[in-house]
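Only a single protein chain was left out; the remaining protein chains are all shown in position.
Each chain carries a letter (A and B) given by its place in the written order, and its residues are counted from 1.
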Amino acid sequence: MIELNGVCKSYTRGSETLVVLDHLDLHVDRKSFCALMGPSGSGKSTLLNLVGGLDHADAGTVQVAGHTLDTMTDGELARFRSEQVGFVFQGFNLIPVLTAYQNVELPLLLSPLSRKRRREHAEYALELVGLKDRLRHRPGQLSGGQEQRVAIARALVTDPALILADEPTGDLDRESADQVLTLLLRLNQELEKTILMVTHDARAAEHAGQVIQLDKGRLLEEGLETPA
Amino acid sequence: MALVPLSYNLRSLLVRRSATLLTVLGIGATVAVVSGVLALQQGFERLFAESGREDLLVVLRKGATDEGGSVITRAQADTLVKSSTEIAVDPNGRPEASLESYLAVRRPKLDGGETNVPIRGVQQATFRIRGERLKIVEGRRFEMGADEVMVGRKLIGRIQDCGLGQVIVFNTTPFRVVGVFDYDGPFSSEIWGDVDRFAEALERKVYNRAILKLAPGVTVEQFSRHLEDDLQLPSDVLTERDFLMGQTRALSNMLLFLGGVLGLIMGIAAIFTATNTMLAALAARTHEIGILLSIGFRPITIFCSFLFEAILLCLLGGLVGCLITLPLHGIETGTINYQTFTEVAFAFQVTPRVLLVAISFSTLLGLLGGAWPAWRAARLAPTVALRRH
Partner (left out) sequence: MIKVPLRLVVKNLLRHPVRSILTVLSLAVAVFLLCLLRSLVVSLDAGVREARSDRLIVQSAVSLFVYIPQSYDTKIRQVEGVEDVCSWTWFGGYYQEQSNFFAQFAVDSDRLLSMYPEMVLVEGSEADFLADRRGCLIGDQLASAYGFKLGDSIPIIGSLFPRTDGGTWDFQVKGIYTSTSSNVDRKTLFFHYKYLQESRDTGAASGPSNVAVFVVRLMDGARPEEVMARIDALFENGPQRVQTTTEAAFQAQFVSMVGNIPLFVSSLGGGVFLAILLAVINTMLMAAREQVQDSGIMKALGFTNLSVFLVLLLQSLLLALAGGGLGILAALGVADSIAEMIGSQFPGFAVTGETVLLAATLSIVIGLVAGLTPGLRLGRLNVAQSMRAEV
């Protein structure tokens, strides 16, 4: 599903150049649930952004879901994102002026689906995450855990093969975090979604079948636990 | 009571640089427009008002709104000058009174189109009365009895045929331009000649007004009564100053009205802009306000701080507006004074009054624009303000 070879990425801030990813190689199989861990500054989020086509690598090849991302234009990447990837972020990143339903529906506006079909998909996604009764609520009226679940519903709604989650439980209390992780596990096992999750929470990593450690822009080891 | 430091406001304005800049420019444009109109009005008013003499009287036919409409016949004029002991007399025994005619004559402009130029027929006595203030800038004074004229300085470069040596034809009679004169006030937009020669050429054998000085101890009321009762010449008698002020009233008021309307309308828009800017500032600083409140600053302090910032913002705008308007000072322009229907040239005058109005206006804008956001800022509950969203 995901294949990275010799990927390099650095950022320049002022006069300093920071090397974030240093000749990184990565291989993630289809239908796996991977946790990406490492100390802060190790490049986890950057790696996720590259996989999701949100950013360009300075060197190396990035192949995701059969697409070679490093040679794609911005327009092609946008299309790639809308069809192949679902994002879940730490800060929920819902659009505050839209209702839960409207937020979930948003990615579908990029597809040729009719209004009726969009409604079906969006309501189904919200049902999956257990929030069908909160359709009309705005993000401001939802709790942290509920907001994150809406974000997951939005990530699902276009039925992408890959879900990328960046610290999805970071801002949540214990109970909500467990709810979210259970949900992600379900998506992986029942709906066969490939999930790549960045986290620094060891307990969150336990839910994943595979753990990848990053340090100073390089992979440390690969955990070889078999899926439960 | 602790006050929120000034530097806080200044820093806030600098941090939100683009919003500050845009608001300042917008208010600057508003103030510039209003000041510009005011400067025009001041220029016009000053031209007339400051040149009017208090010791000289103007006599017009009663009810006449301007010189052109006032008529004094030859017979009446003779009686007026010869039999009035109320008129002052100069060392040589000659009465200090002169009769003049006034007509707005159509002349082509140098840059195309036509306009009305006043021609004034004067007697010898006018020169005595006007004295040193009347300066010949080029050439010489016209000769009484000759078909000659002298033109006011401001007509040069605006009106055709006004150069030295050129000839202007009035009706069927040619008049040669023999001099250029200057006199502060509206006279320098006029053409002067011998009243009798003009009367012949134009077949208008009447005078339009008399100018005179009263003998010591005689009041205007006494003289007025004398004219009405003794001479059967009901008249309006005014000082030259009052007369000139009256001549400007219509246009002056129109310009003031225009300035007022513009100020009102553009001011409303400017207030909206200022409110918007301050509301955005409030939204960005909600957290800081929460901290200030929790430290112990009082809501009234917060209110004053915001209001002050709004006023500061608008004052900066006002300053910019003044800077834009200042270069206008002294620029000459001309228009028709539609009270007399004659062209008059004057310059923009950015007087202290204009600047004062600009500054007051800006302050008012700041006050009105900042009031509501300041009030909202003061009403923030610390717990709400400190909450992270």
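The rule is simple: contacts are C-beta pairs under 8 Å (C-beta built on N, C-alpha and C of every residue); 3 or more make two chains touch, one makes a residue touch a chain.
No experiment lies behind these values; they were computed from the predicted model shown.
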Listed residues B:T277, B:S305, B:Q349 or B:S362, member touching the removed chain: B:T277
Sole contact to the chain not displayed, among B:R61, B:R120 or B:R285: B:R61
Which residue of B:L202, B:L231, B:M245 or B:L367 touches the chain not shown here: B:L202
Sole residue of B:I265, B:I291, B:L323 or B:A381 that reaches the chain not shown, by the stated touch rule: B:I265
Positions on chain A contacted by the hidden chain, ascending: 45, 49, 52, 54-55, 74-75, 78-83, 87, 89, 91, 93-98, 102, 106-107, 109-110, 154
Missing-partner contacts on chain B, residue numbers: 18-19, 22-23, 25-27, 29-30, 32-33, 36-37, 40, 61-65, 68-69, 71, 103-106, 109, 112-116, 170-172, 202-204, 234, 262, 265-266, 268-270, 272-273, 275-277, 279-280, 284, 333-336, 338, 341, 343
